[in-house]
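Right, I'll just put the structure down here and ask away after.
A protein chain is absent from this complex, but the other protein chains hold their places.
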Amino acid sequence: MNPRVVLSFKLAVLAGLVLFPAIGSSFYVELVAKILVMSIFAMSLALLVGFTGLVSLGHAAYFGIAAYTVALIAPEYEAANLWFVLAASVLAAGAAAFFIGLFVLRTKGIYFIMVTLAFAQMAYYIFHDTALGRSSDGIYLNVKPDASLFGWMPFNLDEPLHLYYFILAAMVAVFVLLAFVLRSPFGRVLAGIHSNEHRMKSLGYATQRYKLAAFTLAGALAGVAGFLYAVLFGFVTPDYLSWHQSGNVLLMVILGGLGSLAGAVAGAFAFIGLQEMFSDWTKHWQLLMGLVIVAAVLFMPSGLAGLPRRIFRTVNWGEDDE
Amino acid sequence: MSEAMLVADRLTRHFGGLTANLEVCITLERGKLHALLGPNGAGKSTCINMLSGDLPPSAGRILLEGQDVTGLDSAARSHRGIGRSYQRTNIFPQFTVLENCRLAAQSRRPRPWRIFTDAMKTRDTVERAQAAIVEAGLGGRELRKAGLLSHGEQRQLEIAMVLATDARVLLLDEPLAGMGSEESAQMVELLRKLKQNRAILLVEHDMDAVFAVADTITVMVEGSVLESGPPEQIRNSEDVQAAYLGEDEHG
Amino acid sequence: MDFTSFLIQILNALQYGLLLFLVASGLTLVFGIMGIINLAHGSFYMIGAYLAFALTSLTGNLMLAIVLGIPLAFGFGALLEKLLFVHLYKRDHLQQVLLTYGLILIFEELRSLTVGDDVHGVAIPDLFSASIALSDNLSYPVYRLVISVVCIALAVGLWWLMQRTRLGMMIRAGSFNREMVQSLGVNIDLLYRTVFALGVALAALAGMLAAPISSVYPGMGGNVLIISFVVVVIGGIGSVWGALVAALLVGFADTFGTILLPELAGLAVYLLMAVVLLWRPEGIFRKG
Amino acid sequence: ADKVKVGLMLPYTGTYASLGNAITNGFKQYVAEQGGKLGGREVEYFVVDDESDPAKATENANKLVKRDNVDVLVGTVHSGVALAMAKVARDSKTLMIIPNAGADELTGPLCAPNVFRTSFSAWQPANAMGKVVAERGHKNVVTLAWKYSFGEQSVAGFKESFEQAGGKVVKELYLPFPNVEFQPFLTEIANLRPDAVFVFFSGAGAAKFVKDYEAAGLKAGLPLYAPGFLTDGTLEAMGGAGEGVLTTLHYADGLDNAREKSFRSGYVAAYKAQPDVFAVQGYDSAQLLAAGLSGAPAGAFDKEAVMKAMSAATIDSPRGSFTLSKANNPVQDIYLRKVEGGQNKVIGVAAPKLADPARGCKLMN
């Protein structure tokens, strides 16, 4: 498909997101904000799953570690400094990913899936069962961080709109960053590792280092998402680190279509959006959700990201590349 | 100008109870093509795997330009100038032919920190890749997806990728296997050209090709070196004929 | 802990390990050997348990329920394979994750719609309802021992099927290269349908056998899902003995973890998995 | 007519689905008995399935508060979810009624004038049991519970009163939630040889525990005590294994009061099922709300007035009447019950008019 069409489509979506608060009620603004946060989370995982071929089933650990970092270091009834807690959370998540990565990257394939799960579950139980997490029921982040920079206050996160645009900006920034990373020489190496790691090694790439870099970056970006989630909802619970959470974000990535950033975002929107919609209709919404997912697997082999091209192709005949 | 580039010093490798290589010594010199022959299962690929770092030796040393590189992994050895091709095609099937070779070329200057540069616009790597593709005889097929090439074309790509890494020592494991006769002939020409400023180790069962380009030949049997010497000596060796060549054809 | 109770704890660990193997056995086949990532394994287990509940209420006897339930589960598995899974062999494995997740939701909701959300019990068959005294104040239910025996029989049977029969060879070959297996004259579609159905039947059998001990309740599938994967993976994908050894290891880690390290008991199993996989990145019994 | 918008945020899928349904049924039953109105107002429902997932709890609560603008938030079962809901209620100053979740904090350190509970605090039934166990002459007790807040709080409540009365908890055993492999603990308990055992489990885990306890031969010589969740809704699944177990709860089968009788017959008629404690809590939530609405002027929903009336209300519950403490937690009789013939028969009052101490609650002084 024409890259210009793709770009204008993406810009149109962005414009829609920017204008959304003008039409959406405060609940929907918050819902979209949540989806944007999950999009960041999904994109961070897509970097691993879709582009590097590292299927992590423990990605929620970094999300949760960042969320707990804010909640634990912020004073109980005062605002913490946004930039400080943001940096601290992202660093904590990135550092955790780095150290866990040192171990888990020794394994491959299914084994990798399971070791990442194992580390995430350990992190979960540390927050759930030990004093570090304070209570297995979760803790509050009572006051949203304040955004002042050397006495200047560019925006105020207590304002839902400011918070929304802050999150939107973060999401766009992560998207752009990853898009650049993926077309850079570094990104091509990750793709090469995905395709054939053995050959990458014999071509002279120290693949382990590249994978560790990708894993750390993905962990840090998941941390951005976890941080925003905690700030958005003011509540953190060990469930942020549970395997369900890791599983859900993985499903978003797969549903969106592997190997596409926009797909990850679309996956997050579809996954959460459908849940919202179906659960409003009926108590048995999981049945509908299940049916839609099964249908998606059967009829959308390359995920949501492949959808426009399929539509395009049926309209235009030919021009396929499969 | 016979200068030793890569030296295998008493390389030994066991697989469980099987000894795939036993005290194999080989010296590769710049400007020379050294052919490694032997029956199936003699241990030729195992030898290459040890030289390239894909497989750690059980005993023995590997010297690259006088330095011991035995402890380095394959990526590090590649960086120091050892390039190899595989007997079983080993490419990036989802990528285009060009991207396969571009990745190979990029490994010389990886620039991982330049995340705001478009990889496709790094001129040096793209040009190097183009040249390698043409050299290997795949010109015109740059934008085809590698996995969809025919078997012989994939074998050509296998070679193109090694060329793109600009290695000074080439370890080629049956480069001609699967290629048609015309492509084989081209490849022999290419080998002749390549060996001028490189050291090449060639494993190949195509005797016409081997005798056309080899400067030295080593024959292995059951993991050990049977005989080593100039082509004429090997061709006429009775031991080699019995173990590998067969009596009539090349005698 | 005195010596007798230490011995009893060992028995507990062994028995729990065997129970885990039972639960994971279907997954060994479908995931370990056929290579299908089947998250719905837990659902099949749950379906088995509910089948046991429904059929026992109907027939009055768990044994009879099992005899009826197995063919039902087998047929159900074959049907699912024909309708859904057959389309996924050529696709990325992650599509199986998505599909089987969708199935979990569907099965769970259908269960809620048809049987409701209450907890139910299934009676232990009278034949096995006795207990054996272990110490003056502790005894051991015979039914648990019966399950252990079934597990061992299953392990041997599975191993024999996979390693000693040509069928097993074809299945393993098929997980690597279906096309080549076909070109050798094997009807791989039929073969895979049968094996998948067998895996479903095994999962259901595990559910049926476990029902009297564990009760029958919503969400019971989710609880066994992860542990089953842990068992299959630690053991080394594709190895039946590996799965058995792994199940026993997990049984020991869990049992002794809970008594010796109560603070961190939740971690024990995952710590074990991490350590095993870092020590042997391809599981304990990885086959070449 | 004036309306009151009620947001029901309860689990309708997953492990707690049957609890969520029972609470909903109870609530709606009371409203139906009042002719579809509470305090003269039409009731309009907004329903959200909280899936017992704390990670989604804030958003789900916001859905009711911000999107549907409910007047009162009713929920939920899972304590972690309730905690997140309570935060939304506090921040948005929405009236909230908790029909089950028992975390002590909700009416303790996190208490708020607009957050009410019609069920119990984890402390209550456990604390009542402590006295009972001591009175029955047991000196050394081992406790066993899931390692999560509710389990720990139950054990703490029990230990407090039991040790005050001269007993001793010789060992607190915990197993990770939601594990149900009890065998090692049963062995450990047999080895410790206490006089009695106090546990906290609920749902399927409770059924399995009681069965395993009996199968291990412990039940005969070692009495088992627990908060009533052990045997509520799980007796059928236990088969006969539960017979004779003593539990404490604010409700029981066969309570002899008029309210209980009419409630029970009404429930059976409406839902073709026997009500349980969760249905009662739902029912009482509706009653509490009705009391609040009746005590407030007609017209626009006056939250302050409703809250005031609710705090002062005496609820004529099927469990017996109760009032609310300053922290808005029920002050209620905790019954001692015994499992007999598949029912939780009341055999006495373990603690009359027991109030949660509400430690850390600023409303208490």
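Lettered A, B, C and D in written order, each chain numbered from 1.
Note that a residue touches a chain if its C-beta (ideal position, glycine included) is under 8 Å from a C-beta of that chain, and two chains touch if they have at least 3 such contacts.
The rule is simple: contacts and distances are computed from a predicted model.
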**Message:** As a check of understanding, state which of "Monosaccharide-transporting ATPase", "Sarcosine oxidase subunit delta", "Stage V sporulation protein AD" or "ABC transporter" is the UniProt name of the chain not shown.
**Reply:** "ABC transporter"
**Prompt:** From the list C:L27, C:I66, C:L80 or C:M170, which touches the chain that is not on show?
**Reply:** C:M170
**Candidates B:R10, B:R109 or B:H151 - the one touching the absent chain** = B:H151
**Asked** Which of C:I188, C:V250 or C:A265 touches the chain that is not shown?
**Response** C:I188
**Asked** Which residue numbers on subunit C touch the omitted chain?
**Response** 166, 169-170, 172-173, 175-177, 179-189, 238, 287-288
**Prompt:** Which residues does subunit B use to touch the chain missing from this display?
**Reply:** 15, 37-46, 87-89, 148-153, 156, 174, 177-185, 205, 207, 244-246, 249-250
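Everything below uses one rule, namely that only the chains that are shown with their structure count from here on.
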**Asked** Are any chains cut off from the rest when subunit A is left out, and what groups are there?
**Response** B | C, D
**Request:** Name the chain pair with more contacting C-beta pairs, choosing from A-B and C-D.
**Result:** C-D
**Complete:** Top of the farthest list for subunit B, CA-centroid basis, is D
**Item:** Separation of mean Cα positions, subunit D and subunit B [Å, integer]
**Value:** 74
**Fill in**
For the pair subunit C and subunit D, the C-alpha centroid-to-centroid distance in angstrom is 35
**Chain centre separation (subunit B, subunit C; CA means) in Å** = 48
**Asked** At which residue positions does subunit C touch at least two other chains?
**Response** 108-109, 112, 265-266
**Message:** Can you pull out the residues of subunit D that are in contact with at least two other chains?
**Reply:** 13, 147, 176-177
**Complete:** So the touching chain pairs work out to A-B, A-C, A-D, C-D
**Item:** Partner subunit A, residues of subunit C touching it in the complex
**Value:** 37, 84, 87-88, 91-92, 94-95, 97-99, 101-110, 112-113, 226, 229-230, 233-234, 237, 263-267, 270-271, 273-274, 277-278, 281-283
**Complete:** As the complex stands, subunit A meets subunit C at residues 49, 55, 103, 106-108, 110-111, 114-115, 117-119, 121-122, 124-126, 128-130, 243, 247, 250-251, 254-255, 258, 284, 286-287, 289-294, 296-298, 301
**Message:** Help me check something: in the complex, which residues belonging to subunit D touch subunit C?
**Reply:** 13-15, 17-18, 21, 147, 173-181, 183-188, 190-191, 193, 203-204, 207-208, 211-212, 215-218, 221-222, 233-234, 236-239
